[in-house]
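The structure is given below, and queries will be raised subsequently.
A protein chain is absent from this complex, but the other protein chains hold their places.
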Amino acid sequence: MPEYPVSSPALSRRLLLTAAGAASLGAALTACGGGGSDGGSTSSEPVGQADIDKAMTTPTELTFWTWVPEIAQEIALFEKKYPAIKVKAVNAGQGTPEYTKLRTALKAGSGAPDLVQIEFQAIPTFTITDSLLDLRPYGASALKSQFVDWTWSQVSGSDGEVWAIPQDTGPMGMLYRQDIFDKHGVEVPKTWDEFAEAARKLHQADPDVYLTNLAANQVAAWHGLLWQAGAKPYVTSGKSDITVSVDDAVSKKLGAFWGGLAQEGVIGVEPDFTDSWYTALNKGKYATWIVGAWGPAFLSGSAKDTSGKWRAAPMPQWDAAKPSAGNWGGSTTAVIRSTKNPIAAALFAQFLNSDAESAKMFATKQFFFPATKALLADASYIGATPAFYGGQKVNEVFAGISAQVDPSFQWPPFLDQVATDWTETVGHSLARKTDTVAALGSWQSRITTFAKSQGFTVKAAP
Amino acid sequence: MPKQLTRPRSAGPLFIAPFMVLFLLLFLAPLGYAAYLSLFQEKLVGGTSFVGLDNYLTAVKDPQLREGVVRVATFFVIQVPVMLLLALLFALALDSGLLRLARVIRLGIFVPYAVPSVVATLMWGYLYGPDFGPFAQLSDKLSLPAPHFLTDSWMLGSLANIVTWEFVGYNMIILYAALRTIPADLYEAAALDGAGAWRIAWSVKLPALRPALTLTLLFSVIGSFQLFNEPNLLMKIVPDVIDSSYTANLYAYTLAFTSQQINYAAAVSFLLGLVIVIISYAFLLTANRRRPA
Partner (left out) sequence: MTTTTPPASSVVRTADPAPEPSKQRRRRPSQRRSTPLTIAMLAVLAYFLLPLLWLLIASTKSTQDLINSFGLWFSDAPQLLTNIRDTFTQDDGVFLHWLLNTLLYAGVSAVGAALLAAAAGYGFAKFRFRGNGAAFNLVLGAVMVPATALAIPTYLLFAKVGLVNTPWAIILPSLVSPFGLYLMRVYAQDAVPDSILEAARMDGAGEFRIFSQIVLRLLAPGLVTVLLFTLVATWNNYFLPLIMLNDSDLYPITLGLSSWAAQAQNGGAGASSDMLALVVTGSMISVVPLVVAFLLLQRYWQSGLATGGVKQ
């Protein structure tokens, strides 16, 4: 970080004058204003087959921002079917950093790709700015029956638009250490009350072990828990009305539950995916990990020392009679509205995720949890018995959970802001063991203030 | 004859032209554009509108910005004197001629400057680790309480340590180089007057270091108020301690990139720049006033 000196006090006056001159220069250079969005059809009139055929046989290069490792395998399948189209995969970051780059590129009017990998929760953040292409005219509606219902509603717009094609999902379950449970006589908790009891019992028996870790920086886990509890924290209607209720009764119930456990000191609250957290998992500091369906594969790669000791189960329930589930993670493929090749891009997005072979590759090569009904019913996939989980049919467990995910959960149109605010209010309260319910109130007011400053009409929860 | 007199004057601008043209394009133009942007506001619903100085008024009242500025001011007050004092002591030690392996020591202290802050933060983040970092492991073995480098109360100090580690060598080299150019006759005169080593350091070396010290201090004012890299990188490990407005510069970055409020971010950045200018000038004026006429 080089730092520099100044040697004369006469600077400020001249600086001001020159800055004024530069301001006009800057304004002149940008007189054209921001880039608008063009290209792509706004009606849902289907594009004719003749046009599709022509586009798919015209040499085209598509740029696809994705962080999927080794996606060249799936791309090769597509390029074999449509030799004229070449897809260039670019890793522009994973999750938030990629969204930041995308927003900046869209604002600048240049540098944006044709296609982008985008997680379910981020879709409304890009539809509010009209950045995504409605895929209905390109035949996307025909794919609806192939995908699990809740994933399709996550990618659908309020007027029936199809904004993206689901790629993989993360229904939340609980991975637990069978050996630690056995050692301390803990039963697998089926309800959250049982969970709280188990947490206290376990920590008392062994102060170095916690039942679980609720990361103070992981808003996605919190949203998944809200989702399971039946909350609807964000409801958008039209382009400018939004109802925010992150401190309603359901949220407060969660806040009291988790905040209470944190204050009692019977759960961990450290940030996840850090060196310290990996070490903790490897050394058995946490007896369970409540995580999305991508967790099993991830865990088997990062906690090799504990192989064979883990099992999978559904999350504990608030109401054992009405089991429900939430989702954490999972991505889709969307087309950017300003693309110069809408037909080729739309067809690629559809192929990548609905072609049987491509979808199966995601599950078997990259170990993603499927979004297609076919794979979730596939006997060989469901019946897999990984040794890391002692031969348990982990995929079967998560497939069952996937069927319980509520299809009507919505996301806010400014996710990154909401996420930062959560970490600084609710996350802090967990880490510092202060009042989580009060923190929910702070979170609510921060989101409301931001929404209003951005021109939204914020409605009260019904 | 007239030709040779006038030619030097017109060649001057030609020599500075390449630099100044790039400076204009790459600095003044974006700066002007940022100033222009700071007068507008863009909403997700409703588009862009002219708001005059509203952004600046909001920024002045913004508690998060105030906290961020106070924090870097505190950081400056803690870290800079410590760092410069250390740099001075090391430079004096190296210059004293009393050290063996002076060359090795000099280079070793300077090497951290060549390390990118990404790597530096990675290393120190690991060393600070509360469960599995070496200091924690050692204190565990010695039955001492584990050091809490990454907690709220220690965080500023931990950051200060990283920044000091990175830049002491750089400042030390500047001071040392200045010391090496003190002419020999000054030492001879002092020796003739019977001055001992400490007296020499005080009366001969320190006054000669004044310009270099001023330089390093100015560097540090600007650097510490603009503190960004280290907290930004550590934030990933301890997001519960370092939040997005931990330093003023980090706040401006979050506003621009996460909240997409680039107009407000521009206003915040200008205000921060203004604070830096004021403090730098205040400092320069005091430094100049103290110089003997």
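When the chains are written out, they are named A and B in that same order, and each has its own residue count from 1.
Just so we're on the same page, a residue touches a chain if its C-beta (ideal position, glycine included) is under 8 Å from a C-beta of that chain, and two chains touch if they have at least 3 such contacts.
These figures come from a predicted structure and were not determined experimentally.
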Touching residue (missing chain; options B:22, B:85, B:144 or B:282): B:22
Sole contact to the chain not displayed, among B:37, B:88, B:150 or B:238: B:37
Option touching the unshown chain, where A:91, A:204, A:408 or A:434 are the choices: A:91
Which residue of A:60, A:331, A:372 or A:454 touches the chain not shown here: A:331
Where the unshown chain meets chain B, residue by residue: 4, 7-16, 18-20, 22-23, 26-27, 29-31, 33-34, 37, 90, 93, 96-101, 104-105, 107-120, 122-124, 126-127, 132-134, 137, 165, 168-169, 173-175, 177-178, 180-189, 192, 208, 211-212, 214-215, 222, 226, 228-229, 233, 236, 249, 252-253, 256-257, 262, 265-266, 269-270, 272-273, 276-277, 280
Chain not shown, touching residues in chain A: 2-8, 10-12, 14-15, 18, 26, 29-30, 32, 65, 67-69, 90-95, 97, 101, 104-105, 107-111, 119, 168, 170, 218, 220, 272-275, 278-279, 282, 291-292, 294, 297-298, 301-302, 304-305, 329-331, 366-369
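The rule we apply is simple: only the chains that are shown with their structure count from here on.
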Cα-centroid distance, chain A relative to chain B, in whole angstrom: 37
Interface residues, chain B side, partner chain A - complex: 24, 28-36, 43-46, 48, 117, 125-126, 129-132, 152, 166-167, 214-215, 218-223, 226, 228-229, 236-241, 243-244, 254, 257-260, 262, 277, 280-281, 284-285
Chain A residues touching chain B - in the complex, by the definition given at the top: 1-7, 9, 12, 18-19, 21-27, 29-30, 34, 96, 100, 103-104, 107, 128-129, 216-217, 239-240, 269, 271, 274-276, 279-280, 413-414, 416-417, 420, 423-424, 427-428, 430-432, 450, 453-456
